[in-house]
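Of the protein chains in this complex, one is absent; all others appear in place.
Chains here go by letter, A and B, matching the order in which they are written, and residues are numbered from 1 within each.
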Amino acid sequence: MHYLAKKTLILFLTLLLVSLFTFVAFHIIPGDPARLILGTQATDEKLEMLRHQLGTDRPLSDQYLSWIGGFLKGDFGTSIRYSMPVKNLIGERLPVTLLLGLISLALILLISIPIGIFSARVKDTFLEQVISFFTMAGISTPGFFLSILFIWIFGLILRIFTPGQYVSYQTDLSGFLQFMFFPALAIAVPQIATLVKYIRASMLDELGRDYVRTAKGKGASLTSILYSHVFRNAVVSVIPLFGMIIGSIFSGSIIVEQVFGVPGIGRLLISSVTGRDFPLTQALVMYVATIIVITNFLVDILIQVIDPRIRLS
Amino acid sequence: MKKTLALILAVLFVLSLTGCKKKTAGSTGSGEFIYGLATEIDNFDPFVATTADAKSIYFNIYEGLTRVSPDGTFVPAVASEVTVSDDAKVYTFKLRDNVYFHNGNPVTMDDVLYSVQHAIDSALTGYGNIASYEATDSKTLVITLTNGSTDFIANASSAIVPKDSDNNGEHALAPVGTGPYAFSEYAVQDHVTLVKNDKYWGEPASLDKITIRFIASSSELLVNYQAGAINGFTANAGITEQVDKNASVINVGNSNAVQMLALNNSAAPFDNVKVRQAVSYAIDSDEIIDMVNYGYGVKIGSAMIPGLSAFFDDSLSSVYDVNLEKAKALLKEAGYPDGFSFTVKVPSVYQVHVDTAQVIVNQLAKVGITMKIQEVDWPTWLEKVYTNRDYEATIISVDGSIASPTAFLARYVSTAHNNFVNFNSADFDAVYAKAVAAVDQAERVQLFKEAQKVISDEAASVYIQDISNILVYTSAFTGFKDYPLYAVDFAAIARAAK
Partner (left out) sequence: MKSGKTEMIIGCVLVGIIALLAVGSLFGTPYDINAMDNTARMQAPSAAHLFGTDNYGRDIFSRAIVGARFTLIVAVSTVIGSTLISIVLGLISGYAGGIVDEVIMRVIDAVNSFPGILIALIIVTVMEHGSYTIIVALIIMFIPSFTRIVRTGTLQYKNADFVRSNRGFGDSDIRLLLVHILPNVFPLLLSSIVVGLSNAILAESSMSYLGLGIQPPTPSWGRMLYEAQSYILSAPWMALAPGFMIVAAIIGLNCIGEGIRRKYLN
């Protein structure tokens, strides 16, 4: 319990630091949202008027404190650029990014676990070489280059989907899935490759252990050994990777959303920074950080629960 | 093992099935036009959003007492008649009968008075010059200016909105105007929908619905266009080259902005006129137009757009034709026989300017000048370069708020708040003051031409071109009109006869 309390405290501390970073960053980088809205034709008095209206003429520390105050009450403020509540803006996009993340995660699990097990089974054969070649290629291909390749091959040559023509999940779910499959795959491939490698290694590790030999000696089939003991232990050893994988899915989605034109959190984040939309950026950064921090937190606890032998300091 | 594999295959198969379902490309109603736009319009308040892109869209939603016509003159709109006194100080507007807002209410004098006051409060261009305004009867508005100005007819094109409609900044997201199209829907970072205004006083729009889709990159615009997901878009030259010309109409017009390599006249070495002239002689505008814009651009030599043909002096375009010997000689005279090195801050959002910079790097290298490119994002550019004038050189297209020579030349007055090149010439200030005060049209034209000549002689900056505005749309539509101001007139678009 003491451990949990300490972890939770650290979680909040980290988030506070992250929000402070964003604040300091906005304090430092040049750019005035009022001038951005008014463009080059702006006169000084008009600028001042708009700054006052937007509340950006207040000292930044003031803006930060009122933001923190609101945030704790669940009020994320109003976007400067879109004159709408930040909550609505994020609310509309959150499902898109979460679905993208979920589809990626599903693809990662569905593809990597069987292939990982399979590659352990075909150890020292030609097939293993083939798999390890693809794993290496997968780990080494950046998500945005994969995105470009997918757009080119599946979008422009094979015409399986129309690049850039995002379909809302609310109007047409199958159209949405059809479109999202490729960005999700672009995010998933490097993670699949990483996971296959780890699963294979930990399977082989487990297969070399005494209990497997004993089981074999007793006449159990390889398949049943694989599933009854080895698989479970191998999965446990892979769980710590999950924090990293979920982190990568979300950071990967930022750039992949940009390339595919998916109206999710990633695109909003980039445009909020280029629009110097402080409340919106702050909320989005908190969102990304929270996901990463909480995932790591859960993974730590999960490891503890599954295998109490692992001591966490 | 086999089961798992089968399961995966099944899932992939289902996914690929949904993937293969053919979409009917361009499944648009007969009365809809889908327009792709690279910059997002996120604010529809005509008293706030004064950028060219925002104006180009709300041109369809709002109207002023006057509105611009394709030939660049201003014609009555919400007003039916405009009379201007000889000294251009007193403007009398007669309100048109049967003009309705999109909310169904008729336009009354109260609305007009509110809109004028709101424009004054919002410090819109030209409204600071109003001495007084009054309604002499329910249909007649008289506006008196402090200083006579023929430009006010253009200023009067600012939006007429319903009375008390801006208490909560609601224009920004729910604009109500009198234009041929009414605002219907806005989805952030996705699209805006306009629907036909059936009660429009003038020629009604031909299409029922206009959807403006925000598509961030030019390559996505092209792909969407080729897939039939959009019917038309404004393209850059490189993209235009890739369009199927048989099924498309390529409408080339002027963008009515002056693309320039702006030199900070207060920063060494550009405080030396010889250096500025040398740079001008070294830069080959023709090559830039050719290389970056595939020929889609009009060469210029001073700070005036060709679109304002009466005021544009074409002879200035060839003053600084490439002459490397002359450039080197001038550099020597200025004390830089071996050239020098400087940094150009280019706004990274404008690929065309970044590309232009790359061509200029090569051109300047021939006379020993090293130009380093530094990309900055747009907010940084606005603050550092435009506002604080903390730069050596930059590349930008300068547009005008109204189709008037003052909109392009006023910024060169030494004390002007937007004189971001820090141009300082007593000659120019004198000629410009005379030109603005001139009432006689011929004299006015002559004086504005002289003002441009001063800018050219002094090589205030390097003037490159008016980059063409290329509108690409499928041959299924017709009727696009070019305006000397940035405006996309959706009301004129119609289905092409088969």
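Keep in mind that, in the parts below, a contact is a pair of C-beta atoms (placed from the backbone, for glycine too) under 8 Å apart; a residue touches a chain by one contact, two chains touch by 3 or more.
For clarity, every value in this text was computed on a predicted model and none was experimentally measured.
Chemist: Can you work out which residue in B:K245, B:K332 or B:K372 touches the chain that's missing from view?
Modeler: Only one listed residue reaches the unshown chain, and that is B:K372.
Chemist: For the chain that's not shown, point to the residue among A:S119, A:Q191 or A:Q258 touching it.
Modeler: Touches the omitted chain: A:Q258.
Chemist: Using the touch rule from the top, list residues of subunit B that touch the missing partner.
Modeler: Subunit B touches the missing chain through residues 217-219, 222-223, 226, 238-239, 241-242, 290-291, 348, 351, 354, 357-359, 361-362, 372-377, 380.
Chemist: Since one chain isn't shown, list which residues of subunit A touch it in the complete complex.
Modeler: Against the left-out chain, subunit A lists 10, 13-15, 17-18, 21-22, 25, 28-31, 136-137, 139-142, 144-145, 148-149, 151-152, 156, 251, 254-255, 258-259, 269-270, 273, 281, 285, 288-289, 292-293, 313.
We adopt the following convention: only the chains that are shown with their structure count from here on.
Chemist: Please output the residues of subunit B touching subunit A within their complex, sorted ascending.
Modeler: So the residues of subunit B in touch with subunit A come to 1, 4-5, 7-8, 11, 15, 18-21, 23, 25, 40, 42-43, 48-52, 122-123, 125, 169, 172-173, 187-190, 215-217, 220-221, 223-224, 227, 229, 349, 377-380, 382-384, 386-387, 398-399, 401, 417-418.
Chemist: Spell out the residues on subunit A that touch subunit B in their complex, using ranges where they run on.
Modeler: So the residues of subunit A in touch with subunit B come to 29-33, 35-46, 49-50, 53, 81-84, 89, 92, 110-111, 113-114, 117-118, 121, 151, 155-156, 160-166, 174-175, 177-178, 181, 223, 258, 261, 263, 267-268, 271, 274-276.
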